[in-house]
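Let me begin by presenting the structure, written as structure tokens, before commenting on it.
One chain of protein is taken out of this complex; the other chains stay put.
Take a look at chain A:
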Amino acid sequence: MKQLVIPAAIALLLAACSSTPDADKAGGGAPVESRGPGVATVTTGGVDSQRLPPELTDPNNILSKRSVYFDYDNFEVKAEYRDLVASHAKFLTQNRQFRILIQGNTDQRGSREYNLALGQKRADAVKRMLALLGAQEEQLEAVSLGEEKPKNEGQNDAAWAQNRRADMLYNGEF
């Protein structure tokens, strides 16, 4: 992860000396967009993705399916998703070098932090099932994105149903 920080002193100096906005763009395009007293702007780095084995991305392979959907106010993996989770557990059992990040999600109603905790329950449920079916603890991490990353931004039952979800990401995808 890269992190670009322009020390406040330099930022202030630049700001004090510059007569046009363009002067701010010095420094090799550093993504510092505003400078003012007491606040330096930081831009976060991203995460680079890597190539995955074809079986994980082939649309005809069940392993390309990564989402488990949940009912309203429910945190149990439904029967229709057991084969999907079992397939990933089997892949993890046969490929111990792979790790999986399970991201739980919720719909957008209610407190953000409380929804983060609800999303964690969904991720934990998928993680528990993967572990029961043979994946090892070191291969699994369950986290929550709460209501922050909706798949569907609509404000209706259909949209909310798509957002009550846990996604499985392999290392290289997160």
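We take it that a residue touches a chain if its C-beta (ideal position, glycine included) is under 8 Å from a C-beta of that chain, and two chains touch if they have at least 3 such contacts; residues count from 1.
Just so it is clear, contacts and distances are computed from a predicted model.
Participant: Unshown chain, UniProt name, "Amino acid ABC transporter permease", "Tol-Pal system protein TolB", "Dihydroorotate dehydrogenase" or "histidine kinase"?
Facilitator: Of "Amino acid ABC transporter permease", "Tol-Pal system protein TolB", "Dihydroorotate dehydrogenase" or "histidine kinase", the absent chain's UniProt record names it "Tol-Pal system protein TolB".
Participant: Which residue among A:Val68, A:Ile100 or A:Leu145 touches the omitted chain?
Facilitator: Counting the whole complex, the residue in contact with the absent chain is A:Leu145.
Participant: Check each of A:Leu63, A:Ala89 or A:Leu118 against the chain that is not shown and name the one that touches it.
Facilitator: A:Leu118
Participant: Decide which residue listed in A:Leu52, A:Ala86 or A:Leu101 touches the omitted chain of the complex.
Facilitator: Reading the full complex, the residue touching the unseen chain is A:Leu101.
Participant: Counting contacts across the full complex, list the positions on chain A that touch the omitted chain.
Facilitator: Spelled out for chain A, the touching residues are 1, 3, 5-8, 11-12, 15-16, 18, 21, 24, 31, 33-47, 101, 103, 109-114, 116-118, 120-121, 124, 141-146, 148-149, 169, 174.
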